[in-house]
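Written out below as structure tokens is the structure these notes cover.
Yeah, one chain of the complex is gone here, protein chain that is, but the others are all in their spots.
By written order: A and B. Residues from 1 in each chain.
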Amino acid sequence: MLTRLLSGDTPRSGLLTVLLLIVLISLAFAPFLFPGTKSLETAARICIFIVLVASYDLLLGYSGIVSFAHTMFFGIGAYGTALALNTSGPNYGSLIWGTLAGALVAALFALAIGLFSLRVKAIFFAMVTLAVASAFAVFVSQMSWLTGGEDGLNYKIPRELTPAFKLVNEKVLGVRINGKLVAYYLVFFASAVLFLVMLRVVNSPFGRTLKAVRDNAFRAEAIGYRVVWYRTTATVLSAVMAALAGSLLAIWLRYTGPATTLSMEIMIDILLMVVIGGMGTLYGAVLGATLFILAQTYLQNLMGVAAEATSAVPLVSTLVAPERWLLWLGVLFILSVYFFPSGIVGRLRAGRA
Amino acid sequence: MADNLLTVSGVHTLIGPYHILQGVDLVVPEGGVTVLLGRNGAGKTTTLRTIMGLWNASQGEIRFDDHLITGLDTPDISRRGIAYVPEDMGVFTDLTVAENMTLAAANAPIDQKRLGWIKALFPPIGTFWNASAGTLSGGQKQMLSVARAIIEPRRLILIDEPTKGLAPAIIKAMTDALRELKETDTTILLVEQNFAMASTIGDTVAVMDDGRIIHSGVMRELTEDDAMQEKLMGLSLEAHQ
């Protein structure tokens, strides 16, 4: 039953299973295990990024395609939901059509870019997506009458998903059961479902063909697979998943702006999460996203302490300053591409006796 | 050993997952033409590329003039006096004939006397000296490719199917040129499918099949022994009859 749910793709490593279970249980009971607004924010962010990073892995890990437009699709989803809620009111109808419209637009964009530039080389696609995504981000911030520009959009969501809505009047296990909790579980379950869907996709015949195309496009073509078709489909699928993750973010934050969805920084974060977690293993997305966001949220405090401690040594203290954590991640990133391209998950699976 | 300029012993070459050379043993005596025969896919081109260092041998060793050259980089192998005329000719079509020749003279400016000799061997080199190499015909590109290989004196020239797809008149010109080249102390290792042409200029011969040398000896023995020809040529030429 459980194996079927995972589409037969089990973690295949004891330690990995334990880690994944820890993540799953922590996220499932986050409101009760780690009370407090900040930790709930972190948990929701982890859920959403697991979907986002896994959808990126569909491209990078399973299809061998580097795209820099993933945040564009993420943003399209978020803005779709945000604009619908903003224009046609905080009801479920607009929430649903906004989300669907975002996913559809993302799919069409991905189709256009894919058909246009996947025929040539991986490098070409990477460059085109980088250019298109940057232009899109600028464009969105220019269209301030619609998108709120750099300030973004603040909007209302259905009342049942806000802290103002009380489900039960008493606290349960010291936690207030309100709309925010409902919203969290909406994010959690939606993320879980999307993740399982992706797991199914990569373990389907389609997913196996994708990997064959990745490993030897020339040969796959010779056997008769239509390489461009497979790659474009993967791009579209990955874009739709990213858009849905964006919609979840829009619902959760009740705010959508360029900085939270479209920025190049987020794109780089996604890249780091996929590679450090492990390319071509969706479980890598889980570990990558979790570790990265935890580090982003909490490690910087630790580095602050280190910077404090070394403040007498001028250069060292600058190097370990909390703002410089990306420096160390960059180094870690390069090293992992060289030495363990299959990331944490790959290491764990290889270490299995 | 001194009379063998090149010795290939037990060489294996892998290209990706494919095991192309499976223990090639080949000797090229100094000062003559050695012809390498074999059907398509037998490993002739791979043998030349492995000698040139363009593929790495996974096993075995290659000695040139008694020095081990296995594992050296291609430019170093080239600088020891081996030139290479690849099957696709490797002409730089974006450059002129003159520029192609300038680059081929890697160690010094072009020796004008030698260039005169080459122009006599291959008249088109002179005629189209300033033309873009991309505008040359197939035969002219082949001449340019050979001319590049001999613009500086080399001890060994590896030539991969110089007559492929050429008109009979040009094949004859090419054969004459190679014969004249032979007179200048240059050793030639020639891959050829055209047995008629090969038999007229070859001194020694080796026949390849499935990544191994299956016969080697003196060319005359092979041309005079119909039964052996039948046996080996059946292998090497059937695809081209």
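Here is the rule we use: a contact is a pair of C-beta atoms (placed from the backbone, for glycine too) under 8 Å apart; a residue touches a chain by one contact, two chains touch by 3 or more.
By definition in this document, contacts and distances are computed from a predicted model.
Undergrad: Mind telling me which option in "NADH-quinone oxidoreductase subunit J", "PRC-barrel domain-containing protein", "LIV-I protein H" or "Sugar ABC transporter permease" is what UniProt lists for the chain we can't see?
TA: UniProt lists the chain that is not shown as "LIV-I protein H".
Undergrad: Can you work out which residue in A:Val53, A:Leu271, A:Leu291 or A:Leu348 touches the chain that's missing from view?
TA: If we include the chain that is not displayed, A:Leu271 is the one touching it.
Undergrad: For the chain left off this view, which of A:Leu6, A:Leu104, A:Ala122 or A:Ala212 is in contact with it?
TA: With A:Leu6, A:Leu104, A:Ala122 or A:Ala212 as choices, the missing chain is touched by A:Ala122.
Undergrad: State which residues belonging to chain A touch the missing partner chain.
TA: Here the touching residues of chain A are 60, 64, 66, 116-117, 119-124, 126-128, 130-132, 134-135, 138-139, 142-143, 264, 268, 271, 275, 315, 318-319, 323-324, 326-327, 329-331, 333-334, 337-338, 341.
Undergrad: Touching the missing chain, which residues of chain B?
TA: With respect to the unshown chain, the touching residues of chain B are 52, 54, 73-75, 78-79, 83-84, 86, 88, 90, 92-95, 99-100, 102-104, 106-107, 123-124, 127-128, 131, 134-137, 139-140, 148, 169-170, 172-173.
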